[in-house]
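Of the protein chains in this complex, one is absent; all others appear in place.
Order of writing sets the chain letters: A, B and C. Residues in each chain are counted from 1.
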Amino acid sequence: MDFNLSDERRMLQETARRMIRETYPIEKRHDFARSEKGFSADIWRDFAELGLVGALLPAQAGGYGGTGEDIALVFEEVGRGLVVEPFLATAILGAWPLCEAGGAEAGDAGTLEAVIEGRHLLALAHGEPGSRYSLAQVKTQATESGGIWRISGVKSVVLNGDTADDLIVSARIAGAAEAQDGLALFRVDPKDEGVARRSYALIDGGAAADITLGEAIGTPIGAPGEAYPVIERTIARAALAAAAQALGAMEAAKDLTLDFLKTRTQFGKPIGANQVLQHRMVDMLIEIEQLRSCVMLAASTLEAGRETRERNVSAAKHLAGRVGRQVAEEVIQMHGGVGMTWELAAPHYAKRIVMIDHLFGDTDHHLERFIHFSKGAA
Amino acid sequence: MDFNLSDERRMLQETARRMIRETYPIEKRHDFARSEKGFSADIWRDFAELGLVGALLPAQAGGYGGTGEDIALVFEEVGRGLVVEPFLATAILGAWPLCEAGGAEAGDAGTLEAVIEGRHLLALAHGEPGSRYSLAQVKTQATESGGIWRISGVKSVVLNGDTADDLIVSARIAGAAEAQDGLALFRVDPKDEGVARRSYALIDGGAAADITLGEAIGTPIGAPGEAYPVIERTIARAALAAAAQALGAMEAAKDLTLDFLKTRTQFGKPIGANQVLQHRMVDMLIEIEQLRSCVMLAASTLEAGRETRERNVSAAKHLAGRVGRQVAEEVIQMHGGVGMTWELAAPHYAKRIVMIDHLFGDTDHHLERFIHFSKGAA
Amino acid sequence: MELSYTQDEIAFRDEVRAWLAKRLSKRLVNKVRKAQRLTKADYKEWHALLVERGWMAWHWPVEHGGTGWTPVQKHIFEEEMIAAGAPRIIPFGVNMLGPVLIEFGSQAQKDYYLPRILNDEDWWAQGYSEPGAGSDLASLKTSAVRDGGDYVVNGQKTWTTLAHFANRIFCLVRTGPDAPKPQQGISFLLMEMDTPGIEVRPIYTLEGEHEVNEVFFSDVRVPVENLVGEENQGWTIAKYLLNYERTGIAGVGFSKQSLGALRKIAQTEQKDGRPLADDPHFAARIARLEIDLLAMEIFNLRVVAAAGEGKLPGAESSLLKIKGTQVRQEATDLMRRAVGPYAAPDLPEAFDEGWNGQAPGPDYALPLARGYFNMRKTSIYGGSNEIQRNIVAKHLLGF
Partner (left out) sequence: MELSYTQDEIAFRDEVRAWLAKRLSKRLVNKVRKAQRLTKADYKEWHALLVERGWMAWHWPVEHGGTGWTPVQKHIFEEEMIAAGAPRIIPFGVNMLGPVLIEFGSQAQKDYYLPRILNDEDWWAQGYSEPGAGSDLASLKTSAVRDGGDYVVNGQKTWTTLAHFANRIFCLVRTGPDAPKPQQGISFLLMEMDTPGIEVRPIYTLEGEHEVNEVFFSDVRVPVENLVGEENQGWTIAKYLLNYERTGIAGVGFSKQSLGALRKIAQTEQKDGRPLADDPHFAARIARLEIDLLAMEIFNLRVVAAAGEGKLPGAESSLLKIKGTQVRQEATDLMRRAVGPYAAPDLPEAFDEGWNGQAPGPDYALPLARGYFNMRKTSIYGGSNEIQRNIVAKHLLGF
């Protein structure tokens, strides 16, 4: 049993933390987050050069990491820094289907190399209006004719969908609207005339897009009809990343709040002299440590069998949502009036923490999923 | 809109409160609760003489009350005094089916007169092994032959079942095990050779019995096969009574705790000087006021239509369970070590409050029931 | 005990309801329902209706042009306004300064200001909070120094709601810097916003909205006649207002509105091909909220009814404030949950009246995350819930 990071990982952690701390003050972050792209292309290339994208991908894809531990580690720092660059969209959601299904092909290897170098952006267009958090509910249709696949449907809230150089699109080639069988993934050129993108900002910073596909041409990734396991594993990675990101954001928000409680005075003493606030901080601390433990567990079993992987990822994501609400609300409440303002960093952390619950399944969704994958363990 | 008690009810409340406070110290209560009967027959007669039984029954049954408001009022005092005498078993669970279904008949009128005078005890034998909190799940069978009804089955945790002079027994004459149709109520003489009773104490004081019926002879109450509405209304009254009892117990327990916090010192100051305990007391206070409001609402609509009655009773009973756990646990926790001892009254209140959640449906059961009866209100 | 309204109260409710149905414009209701930004003109339109009907000063006694309503009537009026989708009545003039002037103002002040409030001629702002003196008003620093016939005011106020719409402001200022206790040296002063030396700067909230402001005072000269009450009597006035009857503090009407909207959303949103409202977990969340609200409504009415019998709600207001904000916040939490991924898109332009674009998801989803974050303020302003608990601990529990 060993809870310590290896030397390589410790270095990766320190690199990421330092770079984010030094180059990413909150004002610049807001500028990036509110820009048209929703992030900074320059900073993204800097992150890539430091190896933070490659750390999220396995060797066979040209990366140098990609384990659960790597993902948790990088995304904890992403969360701590309130980073809006497209780590999730490009390095997890976009790249992993390529790694898994087509990593060996020359074409994809070139793409992944460009991804790792920060030159190529991806997005996963999977969710649809009404699909909520269901992974299998796909109504977008793909049909083949003369060796050409054409895709039609609507994809919603595609993270960084507007700026992606390639879209990874899920579509149904057979089966009922909620069947796991019959799904396929395609690479779609966003400049295809059958692709219409509509971009918008997200409330916690960054951008997403709704994408309408009308007979858009797609290149299959992996065997059409058998994409569900790839989607499930990709979303498991993304959910772990989101939980780790929430953890990092909570740590930072907790530290800011602690600092505020110690320095801001009211009725002639620091606010933190109030025992109730101290005890509530302790309760936050406990739950953050619980979340950290659960993220570690999910990270360490990300490459395990399906039941274990899904169960532990759902435990972590459930807890991220449950603890997240508590922490976000306490952070605002303990800051008082200034906790409601744009000016401070703390409320932006609160927004990010809460909105992570809307990514890849909320706390209720993952509790149900945990129950489902626990049946065997009873 | 008027939240004040009428003069008559205020007098009833004062009478009950004074009598219970003066004649019912906690040591005597323990003696009653741990006696073989589980209560004091003498005290029961005193209560009846004061009119506290009659207040729970309507005029047509010889009583002088019986509205939701009367029930809530008396049971709040029963809860405040941690009373173990068979108010629930006799005056609500036993008497109301007679009132509703057979109150006009001469035989039952005599019984009810004796009940009101404290000379006759009743018990409702309805729950069965495995029926949990379901009202319709009755496996006990009744069959008629030559004008004689014979009843066979097992009834569990029958409140005051061992000391009842008459048993009111539910049984099925038709339909599937969980159907609402096909239920009947019978009056059964507990001395019938087909009746075997096994008595035991309850963890929060008082006694109950498991009752095995083997071809026991029963007299129908109301029309056999159509008893479900009577059972439902009776249990609604009982659930309201239980919620009001929980409310009274919580008020008393809260007062004891407040007193303890102000008088017991630690680290050189009263325990109550701790701001965290003050704030937690305030949270208790809020929830107790919420419960009080909900009990008032359920009481005022007890005679309304089925949906309104059941919905509001379930709201109150749900809240009694939810708030009850919080209050009971805080009461023990705030008392510290002595909160774990037999000697103090506070932990006995905590036990009563928690165990009320096991009567007539717990907090989850009533939340579901509330949802069910809210469908029309959306 | 009778938990329903009397015939008279029902008649009153119907009168209010009918009036609102007739007079309140669909345009305004639509903006309120869509959580769009209300302009100064919107508020003025709404206030004008109230003025016309004689209900502007709905909190005041009859002799000053008010309605003389009972607490129950006031409660009904508030509920009906909210249910009808009316904008809120800006309270600073009519509900705050008005009662203060009636109690403490000079005859000249009453004669001048009260009619202007009654006719909605002034837009008042409230200058209480300062940076570092939010819940702790006694530590405020803005100073007013007597110089001839004027006070010269220097300092800063914050959280000044809609000060950018206001032409007047009432402020607590420090006139007695050497008073033995900090709350003894405070006075209550009226100012015009266009007095030289007053500057309003916006504060942007965490959703990026401009609703509150900072107001800076540098050498602002205010005539001595604008002092309300005695010099250094400001604390008494502030406390009078704090204890002033507040029927709407629990926000029951708002929560009922939210709950109704939530139920509709949960019926519309799908989860695995069925309405979200049928999901046992979500249904349980809604039901718990609904039960809390059901109880709180009775709790609130109990306090209102007691006020009608002359029992001033003291710490009970604090209990209602705490529970009320918990319920309101929970309602907005469930709304953002209900719409799943569609809670995330943020289109600030969609909250302007002119916008006729298409929301990424369902229309109703757009304001929900904003609403959730915005509603966090309710447990902070007007005395945070922590302050409220301190008050209850002291006054109701005797700690």
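Here is the rule we go by: a residue touches a chain if its C-beta (ideal position, glycine included) is under 8 Å from a C-beta of that chain, and two chains touch if they have at least 3 such contacts.
Source: prediction; values computed, not measured.
Listed by label, the shown chains that the missing chain touches in the whole complex are A, B, C.
Here one chain is not drawn; of B:E76, B:D108 or B:D204, the residue touching it is B:D204. Note that of B:W44, B:W96 or B:Y133, the residue touching the chain absent from this view is B:Y133. For the chain left out of this panel, the touching residue among A:I26, A:A179, A:A196 or A:L258 is A:L258.
Only one of A:I173, A:V195, A:L291 or A:L359 touches the absent chain when the whole complex is considered: A:L291.
Residue in contact with the omitted chain (choice from A:A315, A:A328 or A:L359): A:A315. Contact residues of chain C toward the unshown chain are 280-281, 284.
For chain A, the residues touching the absent chain in the complete assembly are 1-6, 9, 69, 258, 261-262, 272-273, 275, 278-279, 281-283, 285-286, 289-294, 296-297, 299-300, 312, 315, 318-319, 322, 367-368, 370-371, 374, 378. Considering the complete assembly, chain B touches the hidden chain via residues 127, 129-130, 132-134, 137, 156-157, 177-178, 198, 200-204, 208, 210, 264-268, 274, 276-277, 325, 329, 332-333, 336-337, 339-343, 347-348, 350-351, 354-355, 357-359, 362, 364, 367-368.
Criterion: only the chains that are shown with their structure count from here on.
Farthest from chain A, judged by the mean position of CA atoms in each chain, is B.
Annotation: 38 Å between the Cα-based centres of chain A and chain C.
Separation between the centroids of chain B and chain C, computed from CA atoms only, is 43 Å. Computed from the mean C-alpha positions, the centre of chain A lies at a distance of 52 Å from the centre of chain B. Counting partners per residue, chain C has 386, 389 as the residues that reach two or more other chains.
Under the contact definition stated at the top, the residues of chain A that touch 2 or more other chains are 274, 276.
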